[in-house]
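After this line comes chain A, so read on.
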Amino acid sequence: MNVPAAWYLVLAAILFGIGAFGLLTRRSALIMFMCIELMLNAVNLTFVTFSRTLSDIDGQAIVFFVMVVAAAEVTVGLGIVVAVFRRRPSSSVDELSELKG
Partner candidate 1 sequence: MTAVSYAIPSVLIFVTSALLIVVGAVGVISVKNPVHAALSLIMTLFGVAVAFIAQSADFLAAVQIIVYAGAIVVLFLFVIMFLGVDRRDHVTVEPLVGQRAFAAVGVLLTVGGLVTLMARSHWVTGAMSVSSQGTPIATGQGNVRELGTAVFTTYLFAFEATAALLIIAVVGAVLLARRERATQTEEAGQ
Partner candidate 2 sequence: MAHTHSSLWLAALILVPLVGALLAALTRKTEGRAYLVAVAAASVELALSLVVALLYNPHFSGAATFDFYSRHVLAAPFGLAYDVGVDGISLLMVVLTSLVLLLALLGSRDRRREPAFVAWLLLLTSFTMGSFVAHDLLEFFIFFELTLIPCYFIISQWGGRERSRAALKFFIYTFAGSAFLLIGILYLGFLHQHQAQGDLTFAYGTLSSTVMSHGTAVWLFVAFAIAFGVKAPIWPLHTWSPLTYAEAPTAGSIEMSALLAKLGTYGLLRFAVGLFPLALATMRPVIMTLAVVGILYGSLLACVTPDLKRLVAFSSLAQMGFITLGLMSGSKIATVGAVLLMFNHGVITVGFFLIIGFIEQRRGSILVRDFTGLQGPAPVMAALFTVVMLASIGLPGLSGFVSEYLILIGTFATHAWWAVVASIGVVAAALYLLWAYQRVFHGRAEGANATLPDATSRERWVLVPVVVLIVALGVFPKPVLDRISPSVQQLIEHVAPSGVSK
């Protein structure tokens, strides 16, 4: 007998919570971004678990779409990060020299 679905659901909830917390507290865009991925993973886990308990394949099918969305988001998001970084390459050089001094 498999472990109860609730265990996995709680696990997913905790993962979601950690992701949300990280998103709201960290300041680095890239890490915030990863936190979104954590949250989406929690969602996937939830879907799969419900799919098991409901004996319904739809839950697993949805996970696909979530993954596609995650991939699309990452693409655009990293594009934005690159664009932001491009805007201020000079400042980072300043920062570098400060670090040296």
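As a selection rule, all candidates are chains of the complex that A comes from, given by their letters.
Following the convention adopted for this analysis, a residue touches a chain if its C-beta (ideal position, glycine included) is under 8 Å from a C-beta of that chain, and two chains touch if they have at least 3 such contacts; residues count from 1.
Because the structure is a prediction, the values reported are computed rather than measured.
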For chain A in this complex, which listed candidate touches it: 1 or 2? 1
Which chain A residues qualify as touching candidate 1 in the complex? 1-11, 13-35, 37-38, 41, 44-45, 48-58, 60-65, 67-76, 78-86, 92, 95, 99
